[in-house]
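Just one protein chain is left out here, and the rest sit where they should.
Letters A, B and C mark the chains in the order given here, with residues in each chain numbered from 1 onward.
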Amino acid sequence: MRGVLGVFRELDAAVDAIAELRRSKAGAITVYSPTPRHELEHALAHGPSIVRRFTLIGGLLGVTFGYWIAIWVSDYWPMVVGGKPIPSWVPYTIIGFEVMVLVGALSTVFGMFAVARVPRLMMTVGYDPRFSDGDYGIWVECPPDREAKVTQVLQENGAVEVRRER
Amino acid sequence: MTNRKKWAVYPGLLALAAAAILLSAVSGGSTPQGRAPEQPIRFPHNPHVVALQMNCLYCHNSANKSPDPGLPAVNTCMGCHTVIGPRRPDGTERPELAKLQQFATRNQPIPWVRIHKVPDYVQFPHMRHVNAGVTCQTCHGQVQEMLPVYQQESLNMGWCVNCHVQRQVRYDCSVCHY
Amino acid sequence: MSDITQPSGVRRREFLKILGVTGAGAAATGCGPSEAGRLIPYLVSPDQTVPGVSTYFATTCRECAAACGVIAETRDGRAIKLEGNPEHPLNRGALCARGQAALQGLYNPDRYNGPRVRRDGQLVETTWEEAIQLFRQRIDEARSSGRGGDAVFLNRHETGSFPFFLDQWLSTMGLAPHLAIDPSMDHAVIAANREAYGVAWPSLSFADARLIVSIGADFLDGWGASVPQQLDFAEARAKMAGAPRLVYVGARRSLTGLNADEWIPVRSGSELVVANALLAAVRGGGRADLSTAASAADVPVETLQRLGTELASARPSLVVSGVRTVDAREVARVVNAINQASGNVGRTIRPAMPISAFEGAAMSADTSAAIERMRAGRVPLLMLRGVNPVFTMPKSAQVAEALARVPFKVAFTSYPDETAELCDLVLPDHHPLESWGDAQAMPNVVSLQQPAMDPVFRTRATADVLLEVAAGPPAAGGPAPPTYRSWLINRFPGGGAAFATALARGITSGSTARVTPRAPAPADATAVPAPVEGDGDFIFVIYPSAVLGLDGANKPWLQELPDPVSKICWQSWIEMHPETAARLDIQPGDVIEVQGTGGTVRAPAYLYPGIRRDTVAMAFGRGHTAYGRFAKDVGANPLDALSPGFDRAGMAAWSGSRVRVRRVGEYTQLVTTEGSARQHGRGIGRALAVTELGGAAAASGEEHAADVAPQGTGEGGAAAAVGQQPGAHGGGHALPGDASHEPLPGLRAPIAADAEGALRNPRTNEVGMYDPEHPTGMAKRRWAMTVDLARCTGCSACVTACYAENNIPTVGAAYQSGHTQGLPRTAGANILRSREMAWIRLERYWEGDEASPDFETRFVPMLCQHCGNAPCEPVCPVFATYHSPDGLNVQVYNRCVGTRYCSNNCPYKVRYFNWFGYGETDRPQYAWPEPLNWQLNPDVTVRGKGVMEKCTFCVQRIREAENRARSEGRDVEPDEFTVACAQACPSRAIVFGDAADERWAVARQLHDERAYHVFEELNTFTAVVYLKKVTHPAPAQLASAPAGG
Partner (left out) sequence: MAVAARPVEEMPRPNIPSANIQLPAVRSYQQVNDEIIATLTPTVAWFIGLGIAITALLIGIGTWIYQIYMGLGVAGYNPPVMWGVYIITFVFWVGIGHAGTLISAILYLFRAGFRTTIYRCAEAMTVFAVMTAGLFPILHLGRPWKFFWLIPYPHWRFIWPNFKSPLVWDVFAILTYLTVSTTFLYVGLVPDIAALRDREVNPIRKRIYSILSLGWRNSDREWRHFTRAYLFLAAFSTPLVLSVHSVVSFDFAMALVPGWHATIFPPYFVAGAIFSGIGMVFTIIIPLRRWFGLRHYVTINHLDAAAKLCLFTSLVVGLAYLTEFWVAWYSGNKVEQEYFMNRVFGQWWWAAWIMLTCNMILPLTLFSQRLRRNTTWLFILSLFINLGMWFERFVIVVPSLSHEFEPWQWTTYAPTWVDWSILMGSFGWFSMWFLLFIKQFPVIAIAEVKEIVPPRLRTHAATTDINVSGQHVDYSPETPGEHE
């Protein structure tokens, strides 16, 4: 992993830099921002997140498990309570729903972690503590021969600091 | 757990295995299985049951007519052991019979240590089981081979229910718990 | 998981300890030569008994003089339950609450454990040898000083051989004959009966009467021989249309009064005038007397006139009196005259079949005379057995002071009561369940008494002690002194073999030795009321507590059993009419003081509509200053307010004196189990008039007329009287909340019908939930119960029977109150928080206008209804309660985690929670301090703290019957067994059985036209079906007011 890191004070400067870097196909771009900004997202023009698939699958698994556990348990040892049918689907809907939410929510989070590469066990190159404060950062991963070009683009677009890291 | 439905529990076991181990341990899954306490008299079942072919009911005489199987009174023992005394014909000593005789002469009951015990909220009618053809060994193990007697089966509820399910007899709670 | 029961091993150890006792039982049935106590545990196997299986001994109940036959159930050498002996002619299998509680007398933890002697002012333990030696020495001293004839032996009155034996012994020892005392007996009636019929107590046949008039006699609950009377009365009431009407005449409605169809609230003290007027009416003429009588009694003339007319026309009738005023004997004589004039003698009053229990008792006046001799210092030696005059005589009689003048006092009592604590030597007697004896139940019926178990404590039977004293100091190596048992057998016709045979049944024909009754007091011809004693605005009525009797206060079952009338327990109370209370600004629970002729007594006020406005009443039975942990300092003794007085027969006159009443300014919350005394139109206890029986089309006006719920809320409320549809009998109902089908005529429990396959649909192959072919595996069996409210008198014997059978803890003792936060630590604190555990409770509802004497009472035994669609079941998160295949609503104690949701969802509120560790030996609230726990039924789990419990329909008995049937290779036979409450019920109001099998009595009862479910509109499909009470309005009332009572 090697590349160039640019630190920006202003949002529009970072947006402009991204646009230019993408045009120049300098390398894989990672943008840091203290808060999610639509401007940056638009500039990066990534596709929609695939987290929703985890949500869907988790939810379906959950609701299935919820109904299954309730029905299987009452069928395993059929005890009559209050003259109700042994598997009563109406109350079991509550179980199904709650387990759906539980598994769905957890799988969403785990999916998010998975696709967002979190947790990260150690800080690698290309990060600066200022990015959680007020500054924007652009990390361009590129072979050494492109570094000069990238540095130039970053500086031209108003980076307050540009540094090469490896 | 029934064998028939054993497969069905595996998904649940996989999902919650860790919690299960922990909670089963606290929830009474533990049992004094294998307990073999020291008895006041080292009574060997083998010579009585195997060699002399005595029926279990000779000593545990209410097992087929009462919830309680009964323990032999000292005079039941002494019925034979006044003849078969602590001294063998060749003059050697039978120390356990000497203890028995001491109890008999002192008019004291033998303080046997209880081995098989279900909790007080479990009603276990021995006669129903004995009369239904369940052998003593089914629950108590091969007592005739044991010295000292120990608890072979877990005697916990899952163990009881398993047999009830297999034999297709009632196993709802109020059969045993009231 | 051992938290739920006693620590394991206890039962085993007890078993070891006691096993030898069954040897005594074996001897008792005549098959073994050895004597009680000689068998060494585990040395000889008791061949009569099987461990774990109950052995039953027929014996005799000695809790009151009546001497009912009981069967003691023993398990592994311990008596665990008493049942009525079905072969006994008196109680015919029933047993009252006091009889049930005899076990708690046997195992009472406060009994003397061995003899005691007074040294340095303290009663200290001693050995039997020393104690008997001392006793013998003192007798010798008394005799040698020539004053043996002045010695007094006060024995609790009993029939049988013992009084004869005692007098024989006393004369051998040169002492005066004994006095047989029973202050609870109606000596006035006895005296009058003896004059009229020559017997003390003719048996009463209620069933043959057409009208019953009771002048103050609580014949259902404590007066006379309650159990036989109750059995007979219930049979009478069960005749429905031909049943007698019951009119109660008295200042206070006793339990009998509450069961009466009419109450005539005459002033206490005027009973004689009223009785005279009735006599005149029966004889014809004497109309002028009526207005005098009416004004003396403070009732309308018309009422008396109507009663007189009715009495004159109803033949045979039955008039009984049971007043405790100074006129008591005169009233009884007039009543006897009425009965004779009405031709009742021989029909409803049967002198030919007397109850023998009442023969031979001394009058209270005799006791008083003996006490006066003590006070004069003329008594050298006093012996007491089973009597407690310090408690049973007014404080103003100064019995304790008189006793102090006696140089040596010997108590043969087993309990540390007030009198025993004053004695110099205590030689504790066996409990009747530990001793031999007999009793004369009826002239030709002897009820035998045998020990059901080895003595619990180091006690000795008094008879044996007396024999030992008479035999002199034992010579070394000489023969053992004779025993009372051998004395009895020697006298028994046929000897030992016949004795043993008779013991098996518990009764035999013949007669025991009889003590010649003392000559009755000379007949005094006067029939004029005696002057009223005392002054004040109120008339004081004292009645013996039916629940406690004279000496029941040390038995927690009886202390905790709510009084059938007031529903108060663990407390004394003073009854007062609500209007009087309002006038005096007295709220329920305000402590009031009654100042009588002999002193004062204080107790909280209970506002009782069934008492005259000028009367206050109080029950005798509590107020002990000693007598063990359950009795001491609980309640007050009403006799404290009285000066000793007697009627002309010599019976202590407790009632009728004038007293002053004032509010003290303190407040004590009433320890009552009553929530609301009104049904608020909810149809829990329902009734119909006798005229409506037999499918009469007339709409029942009676029920909704009775409904005067104060919270009626406009038209919606009035129209929607739950379960009390005016049209229920006449058809047509369309109100929300109504049941979906007509309850009349006949009613099958829907679940039972389901179990019989009635809900099956042959075309679609669908079966009902409880069909035997349903996949849930239901049995073709539906345990069910009917409760006949026409029979039920509210006596509460079922409640105590249930306590005894099901190991129900009592929770009200003072020592159990310590951690009930926010309440005084006195007895009953847990009950103030409604934490009583009675699985079956007797609800007592007032119906009608409480301000008028015509209000009606409904007694409803309420227990788990074992609903088919039970609301409690689905809410339990852990399946601790569910519906068993044979129709029980099961509570699994060891599964219960204690969310108490089931109780919340139970409309009948019949689930009880273990708030404390009542069943855990190491908790301060432990309900069975050693050895009370010996009584625990080994078939029933003792519940630990934090679990819910409730009526199980005696599932242990069901299982036992099933086990027995299976062992014998058969099915359970119809009516082969029954549950504890049904077995004890002296009214035979409860029937239990399989509703899905028409051969059982209960299944037939379900078809009764009076059948209904409580809260049927909730669709709980209960297994308990109630049969409506039947009221018998007065003929005149019927004509004038169809609304009835």
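The rule we apply is simple: a residue touches a chain if its C-beta (ideal position, glycine included) is under 8 Å from a C-beta of that chain, and two chains touch if they have at least 3 such contacts.
Keep in mind that what you see is a predicted model, and the values were worked out from it rather than measured.
Only one of C:S655, C:T857, C:Q925 or C:T1031 touches the chain withheld from this view, namely C:Q925. Of the listed residues C:P482, C:G536 or C:P871, the one in contact with the hidden chain in the full complex is C:P871. Of the listed positions C:T309, C:Q340 or C:N905, the one in contact with the omitted chain in the full complex is C:N905. Interface note for the absent chain: among A:V7, A:A26, A:A43 or A:V162, the touching residue is A:A43.
Panel shows chain C; residues 3, 673-682, 684, 709, 711, 713, 716-717, 719-722, 735-737, 819-822, 830, 833-835, 841, 843, 845, 860, 862, 871, 874-879, 895-901, 903-909, 912-917, 923, 925, 945-948, 1015, 1018 of it touch the chain omitted from the view. Hidden from this view is one chain, which touches chain A at 9-13, 15-16, 19, 29-37, 39-44, 46, 48-49, 51-52, 55, 59, 66, 69-70, 73-74, 76-77, 79, 81-82, 84, 88, 91-92, 94-95, 97-99, 101-102, 104-106, 108-109, 111-113, 115-123, 127, 129-135, 139, 158.
Everything below uses one rule, namely that only the chains that are shown with their structure count from here on.
The distance from the centre of chain A to the centre of chain B, with each centre set as the mean of the Cα atoms, comes to 62 Å.
Contact with two or more other chains is made by residues 172-173 of chain B.
Among all residues of chain A, those that touch two or more other chains are 79. Interface of chain C with chain A (complex): residues 769-770, 775-778, 868-874, 876, 879, 881-883, 1021. If you check the complex, the residues on chain C that touch chain B are 1-2, 4-6, 8-9, 11-12, 16, 19, 40-45, 50-53, 777, 879, 882, 884-885, 888, 890, 892-895, 939-942, 952, 955-956, 959, 963, 966-967.
Residue ranges on chain A touching chain C, taken from their complex, read 78-86.
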